[in-house]
Every structure is written in C-alpha cells, then in structure tokens.
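Here the complex is missing a single protein chain, while all its other protein chains stay put.
By written order: A and B. Residues from 1 in each chain.
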Amino acid sequence: MKVRILVSLKDSVLDPQGQTVRNALHTLGYESIKDVRQGKVFEIELEGVSQEEAAKVIPEISDKVLANPIIEKFSWQILEKG
Amino acid sequence: MIDKKVIAEHNLTPEEYEKIVELIDREPNITELGIFSLMWSEHCSYKSSKIHLKKLPVEGKNVIQGPGENAGIIDIGDGLAAVFKIESHNHPSFIEPYQGAATGVGGILRDIFTMGARPIVLQDALRFGPLSKPKNKSIMEGVVSGISGYGNSIGIPTVGGDVYFNDCYSLNPLVNVFALGIAKKDKIFYAKAEGAGNPVLYVGAKTGRDGIHGATMASAEFGKDLEHKRPNVQVGDPFMEKLLLEACLEVMDKDLIVGIQDMGAAGLTCSTTEMASKSGTGIEIDLDLVPQREESMTPYEMMLSESQERMLIVAKKDRVEEVQRIFAKWDLDAVIIGKVIEGGRLKVKFGGKTVVDLPVRAIIDLCPVYEQESRTPRYLQSAIELGSVPEPDDYNHAFLTLLSSPTISEKEWVRRQYDHMVQVNTVFLPGADAAVIRIKGTNKALAVTLDGNSLYTYLEPKTGGKIAVAEACRNLACVGARPIGVTNCLNFGSPEKPEIMWQFQEAIEGIALACKIFDIPVTGGNVSFYNDTNGISIHPTPVLGIVGMVDDTRWITGPGFKSNGDILILLGENKEELGGSEYVKSIHRMEKGIPPQIDLEEEKRVQEFCLEAISLGLIESAHDISEGGLACCLAECSILSKGKMGISAHLKDNMRSDALLFGESQSRIVITSKEESREEIFHLARERGVKAMDIGKSGGERITISQRDKKLIDVPVAEAAKAWWEAIPEIFRIK
Partner (left out) sequence: MKFGVVIFPGSNCDHDTFYVLRDIFKQDAIFLWHKEHDLKNVDCIILPGGFSYGDYLRSGSIAAFSPLMQEVKEFAFKGGLVLGICNGFQVLLELGLLPGAMLRNKNLKFLCQYVHLRVDNTDTPFTSTAKKGQVLRIPIAHYDGNYYSSPETIQEVKKNNQTVLRYSDARGRLSDEANVNGSLECIAGLINKSGNVMGMMPHPERASEALLGSEDGRIIFESLIKSLG
C-alpha cells in the first residue's frame, strides 16, 4: 500500500517560506495568488496491512515522528491500495 | 558499435582513439571507452596544462607532500602537518548553484580527510556576474546557501574567502573551494593499493546514476543545450559525509588500512586506477557487489557514476572485520568489492563476466600530453590604452560609490550564512585580511587567505599572476603570519584557443616567479579550463590560496584601529597607477589600462618589515591596500575599529588626486602605531630599506583625507560604514 502524508505548519503559525514564495509570485505578475503555505510530503510504502490498520498507524507515526504537533498539522491519502 | 560519433561524444579525438587501440592492442568495449574518456579528460589528466605547471616551484624544506596526491602537506612543527588544497566546482555551480557548490565543499573535504587530516577550515573564492541581473543574484544566493548548507552541517568553519563581480562571470560563475586539515605527521595516508590479496572495500553512499560524465562535462565548453545537462548534477549529503569523516579518521587512527581514495569526479574508475597506478599493482572488482541505489545499472554507468560521499579503501587483510565494525558503529556499510592483484591491470566483473580488462598504465600514465599553440591576444592592443579619464568633481561621492561597489563592499551578508566559529579555533571573524585559526594545544595559529584579481590578469597576465601571490602574502603579513605553502586554482577559458593558452602560460610564469622570490612551495591545486559560454571566455582567473604560520598568537594583528590618536603610517609608495583599478571600472565603466606594476623584492621587504615590527610589538593594526586604493583601505580600518574611530589623513604626494586616493599601486600597507613607538618604527624602516610615511592620526568621528592643502574627502564614519555594510544586503533585501 502506498500512502502520501502531507505535513505543513498550522494555520495559526507564521509561514515565512510560504510568504516568500507568494511575494515572488506577485513580483512575477501572478497577482491572483492570495496565499501560499509550504509543507513536506512523505510517500510511504506499507506491507501486509489492511486499510483499517493503516488508518491507525499513519496518524500515529505522523503525530509521533513526521510532524511536530506544536507547530505542524498533517493530512494523508492512500495512493495505491496494496 | 564504437563509431566516430560515439568517440566524439566521449570527447576523444580520432587520434586519441587510435592511441587507445594501439595501447591495448584491440578495440575497447563501451565501458572501457568510458573509462578512457574520463581519465583522459582535461579535468583528470591535465593533458594541456602539465608541461606548463612544471614551472611552478614545488620544493621546500617543510614540504611533506607536493603536487600529485589528494592534497599538499606542509610540516608545521609539534609533530603536526597542515594538509590543504583548493579546487574548482564552476560548471556544476552554474547548472545547479546550490548542489554544485555543496558538492564542491564535500569533494574538497574528502580530499583532506582521506589523507588522515581532520579538516579545520574552509574558504571560498567566488566570482559572479553583476548583481543587477536577476540570474546572477539567484546564482549567488544558491551558491552561498549551498556552501553554508554543506559546511555548516558537517561542522567545518567556513572562514572568509573573497568575492568579486564582473560581467565575464555572468554565464560562468566561479566557485573555488579551499580546505585545510591538520594531521599527525606520522599518521598520514595515501591513495595506495599495496599488497596483492588485500581486500578493496567500498564505503559510504550507494551508487546511482549521478553525474555520469561530470568530469567530461567540466572539460567541455557550454553550449545552448545546457538545459539537457541538468540530470548530470550530483546531490550532496553532508550528514553522510560527516559519518564518513568520523569513521575514516577512526580506522586510520587505529592503523587498520593500507590506502584510501575518495570517489569524487570519475568515481570508481578514478579511485581504482589511481590507487593501483601509484603502487604499481592492479585491482580486481566485482560490480555485482557494489551497493546500488538504482535498479538495472549497467557496468558503464557504475564505473562512471559520480555519486557523492563514497570512498574506496584497501584494508589490511587481517583487520577487515575491525574496519567493518567501526563503519557499522557509524551506521555505514563497508563492503568488500574486490582485491589488490599483481600485474598492473584493472579487471572489472559484472554478472560473472569480465567487462573491463585494461592495463592501468595505459589509463593513467600514457595519456597524451599536449603543448597547445599560444598567441598574444588581439584584445590587448586596445585594452591597455586607458586614454584620458576625467577626475571626479565630487570626491566624497566617488568615495562612497566605490565603498558600495559589490567587489569592495563588506560581504557580511555572505559570511553570516556560514558557521565560521564551529570547532572553537577562529581567532578573527571573517573580514580581516586573512582568516586566523589557532592550533589547539600550541601557541601557534594558521592564517589562510585566497586572492586573485582577474582584471589585472586580463590586462597583463604575468603581472596578474605575480600580484595574486604578492597580495595573498601581504594579507598574511598584515595579520602577523609568514607564508609557508601555496595551492592554486587556475580558472581559464578553452586551452584549444591559442590566446587563452598565452594567458595561461604568462600567468603561471608570474606565479612561479613570485613564489620563488617569497620562497614558498606550490603543493598542488587544480586547473579549470573551458570556462567559456557560447564562445566567450572568462577573464583569466588564477586564485591563490596561501597558508601562513603565526608563531605566537600574541602577535595576531587586525585591520581595525585600536585607539584614538595612534599614528597612521603608510608603508610603501604611492604611484600614479590607475589602469585595471576598481575605480576605473566602477566610476568610469572601463576595464582598461596597464595594471599596477610590482617589484617583488620591494614587496618582500615591506612584508618582512611588517612582520618584524609586529613581532617587536610596534604595530597596533595593519591593513593591506588593494581594490579601491588607499582611501578604501583607510575607510575599512576605521569601520572595523571598535567604536568606529575616524581618520585625519594628510597626503603630500604630487599626483592626480584620483590616482592617489583610489589607485591600486602594490606593496603598500597601512599600519598604526602608538606615538611612543614612532622613533623606533621609522628607524627600523630606514634600516630595512622600506619607505614609511606618517600620513595622519586615528580618531574623531569623520574620515577626512587631504592632499597638500586640498581637502578631498570628508564624510562621517557612519556614512562610509553604511555604504560599505549595506550595499549587498540592500540588493538582496526581500521587498
């Protein structure tokens, strides 16, 4: 099974990288870009797990390792069912 | 299969191919052709530069290792040796500035620690196009963060270096990286493959299809198909290299290995053949055992891959397990992929079959050597004519403009991105004439500086070469260090152009002359040819990295004034020389004229006097005069002083005011002394045959410089400081 996890800063935390990208896009003339938030993507392959098990383990590793819950949030999706 | 097209794609001439066939007595297969194309590339073989490099002096009583190894080695006493080298990473840094510069740092560090030395300092000589062009800005931003990303992470301080801007580097930036390490004199390691039967180990990162043909890329002119070259760029992993560094130093310390070589440019090919060649042995490896990151790689790809952070080790037969245990401690694999064999051949197996069987000598020693045609360039006829240049109406304005020209202005924007203090040895913060690194456990310190003004070399290559050496040594003298060894990075255009070869020969001659007079050996370096884009060559840019020794840390001297009311003394002589100056370039927008001339004997006297006076405790501060002339030198002494002390300087010379203020005459140093040392210092100067002139005093809040009765410059220190500090940050400010 292939899973994609997206980790990004919480909406309440300032994201200067995202802001810089937004400003750069404005400079290039893309005025319609209202906001940019930057994050990290993890693509994870799991072996021998059911969807229910994945639904348990993915939030667990995201919360414990991949993201720092003080500043970051995460979301995930299944890319390929195993 | 191997036709004319394939041969040309491997950057080999038809004659070179014929020679290969003759040497091995048959047609090579494609993997073998790949091996020859790498090792016979200009980058690996120095085939066009070899005969000229022989002119450089390489002998000296403290030389432990001269050119030809991974790095040069100089005995520094106390049972210690300094191991250092400079190398270019120009082409990769243009294609992908961050990774290009980062892997440059990684590569030079491996050169140092493969010899058993722990790296203690990094420096960079960077050359970019003008920052008014967004492309140049983004290249500079990428290069600086690449150096910082790699050096900071691995924990080697990046201390200073120099940065110049010139339009000739717009499509061809230069990234020359210098590293120095310290080794115990009796624990130095070489790229040896001795003892038939000893196992060959592969350690570090897995092999992927990175940078295949990187070494041949660095030996070919860039054309319009540049974008396609992007996949060639390797990605650096400083964390992996940090582990490699610690593990390698540990196996060396325990004496478990025979020889070691890094797999940088030209990867497995270069490391196996060079190690075998140096020991007169052969090596046999099995590619199926090589750790691989990608699937279904061919022997060609594996032999030519330039994946970073890999090493080849020849271990002592009975100590292999200990070696593997140490690497495991650092979470690294050390895999046996082959062994040393008798008979001087490189044998490579893949899928049970022999895919390479070549005489090592043919690959390494029998590469053709060329004496390329050379001819005086046509551009010189008009370039050395400066013509009439008007004197500026407003000297304050010209002064502030020069201080804020990117080449002269403060590079703190660059330097504070580098961790320059890790390892707790950095005595001077970057910004002084040379970086000073103390040697723990002794009273000594090493000073390091990089130098090379390509405009001088463009206008008069021999003079440019001489000045590069002289100025680097002068920088060392100013901090209180005497030069002990040289490494150089020679960045030029295509050697197939006779005019470039002429520049190259002349510059080398200048460097050789100066090194002989200063009695310093050249212990190695690097030649980077083919710095051309769409047929246009960069200015010839020799960069000299010179290492100096401070025998007692009490003598370390800085550029900033120490106290108000000290006397300002100018050592050397002001001459009416404007050609090739930053003033003519940035105020009058011309790269013209005869560059400043240099009398090397006089230069040596000035430097030796400066060192002697420092060791007698007569000097409070010292700063050398270079780009921007006397006026900019004085401004820097003032800005870098504690509390920003002003200056009142009175000059008596009878010459053009702009030449006096901004001319770049050589062999000059501005020192300050206490009033009570006045007599002694002038007496000593007379005795040593050095011209010394009292030109004023430190103090106040303004920089004022007058010529006879005419006040030329009068600005508050704060205003000069702002122009100097803010120029580069202003360009990069996020708006």
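Rule of thumb we're sticking to: a residue touches a chain if its C-beta (ideal position, glycine included) is under 8 Å from a C-beta of that chain, and two chains touch if they have at least 3 such contacts.
Bear in mind that the values here come from a model prediction, so they are computed numbers and not experimental data.
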Residue among B:Ile73, B:Ile139, B:Ile154 or B:Ile598 that touches the chain left out of view: B:Ile154
One chain isn't shown here. Among B:His52, B:His420, B:His588 or B:Lys604, which residue touches it? B:His420
Filtering B:Gly129, B:Gly161, B:Pro199 or B:Pro238 for touch with the omitted chain leaves B:Pro238
Tell me where the left-out chain touches chain A, residue by residue. 9, 13-14, 16-17, 20, 65-66, 68, 70-71
Please output the residues of chain B touching the missing chain, sorted low to high. 145, 148-149, 152-155, 237-240, 242-243, 330-331, 415-427, 429, 438, 440, 553, 734
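The rule is short, and it goes like this: only the chains that are shown with their structure count from here on.
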Distance from the CA centroid of chain A to that of chain B, rounded to the nearest Å? 41
